[in-house]
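Following this message is one structure expressed as structure tokens.
Not every chain is included here, but those present sit where they belong.
Going by the order they are written in, the chains are A and B; count residues from 1 in each one.
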Amino acid sequence: MIVDAYGLFETYGRLLDEDRLEEWLELFCEACRYEIVSRENRCQNLPLSLMLCDNKDMLRDRVHSLRHANIFNIHFDCHVIGLVRADVGEDGRISAGAAYSLFQSNQDGESRLFSVGRYSFGLRRGEDGLLIESALVVVDTGTIPTLLATPI
Amino acid sequence: MIVDAYGLFETYGRLLDEDRLEEWLELFCEACRYEIVSRENRCQNLPLSLMLCDNKDMLRDRVHSLRHANIFNIHFDCHVIGLVRADVGEDGRISAGAAYSLFQSNQDGESRLFSVGRYSFGLRRGEDGLLIESALVVVDTGTIPTLLATPI
């Protein structure tokens, strides 16, 4: 199980880094949820999200917007994901998590720390491997992704 | 063995990030040693430590101090730990290591690289999994943790 969850996180980060957003989308099941919240808000139990897509169509729209708005890819992402944890619950659901660091480099080759935080994913087994039912990204960094920002 | 050591490092980093210091403490056996040294000093064989607790009571005191001194948690930690190595010695002892990056974010959501370096742990098998006998943290970054600084 840990190996499968490890592979899912590896694929997740790599597809984002390689700007393969349409393939990244296929890691999610239809009734999925993708949410980015700040750790500050989460610690205070505030319901505000920095980004919230509560089904796959919303994620599709977002990817579609990104494709049409950013004609030129103005930065490169590099996800360095840390150690992966995976637990199987009594209902067969898999909870998996990992800390991440996300670096962005601009076209002048300047790299900077863009975001650090933690992924907490709910996974289930699909035909071709694990699928993401829920992806919660708790960001320590107070970046406010705008409507057209790329996923973390 | 590599899987168990991997799990230990994962838990170690996550518990620190989530400020669960009392549970983090339980990763250590009673006759433990926790030491932070700078790489500079280590390369020159200087005996100076940035932090040294040579039994679990000293670690307990430290956690206790942190709880009573820092009424408000003034930063968030994020440990992104790299690839894990584990070797079993002839005496059954396990040597395990990993490079780490530690990012800190303040309450304004500003993240910065706080420390990079390498963990070298001596582990032994306890009833519920691996326990830390010795944790050596060799830091490349010249941070001088004060008496009340959080562990790395």
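Assume a contact is a pair of C-beta atoms (placed from the backbone, for glycine too) under 8 Å apart; a residue touches a chain by one contact, two chains touch by 3 or more.
If you're wondering where the values come from, they're calculated on a predicted model, not measured in any experiment.
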| item | value |
| --- | --- |
| Full complex, copies of the single sequence (shown: 2) | 3 |
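Going forward, only the chains that are shown with their structure count from here on.
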| item | value |
| --- | --- |
| For subunit A placed onto subunit B, the superposition rotation in degrees, Cα atoms, nearest 5 | 120 |
| Whole-Å gap between the CA centroids of subunit A and subunit B | 27 |
| Residue numbers on subunit A that touch subunit B, as the complex places them | 2, 38-40, 80-85, 97, 99-101, 113, 115-118, 140-143 |
| Subunit A-touching residues of subunit B, taken from the complex the two chains share | 3, 6-7, 9-11, 13-14, 17, 76, 78-82, 84, 101, 103, 105, 107-113 |
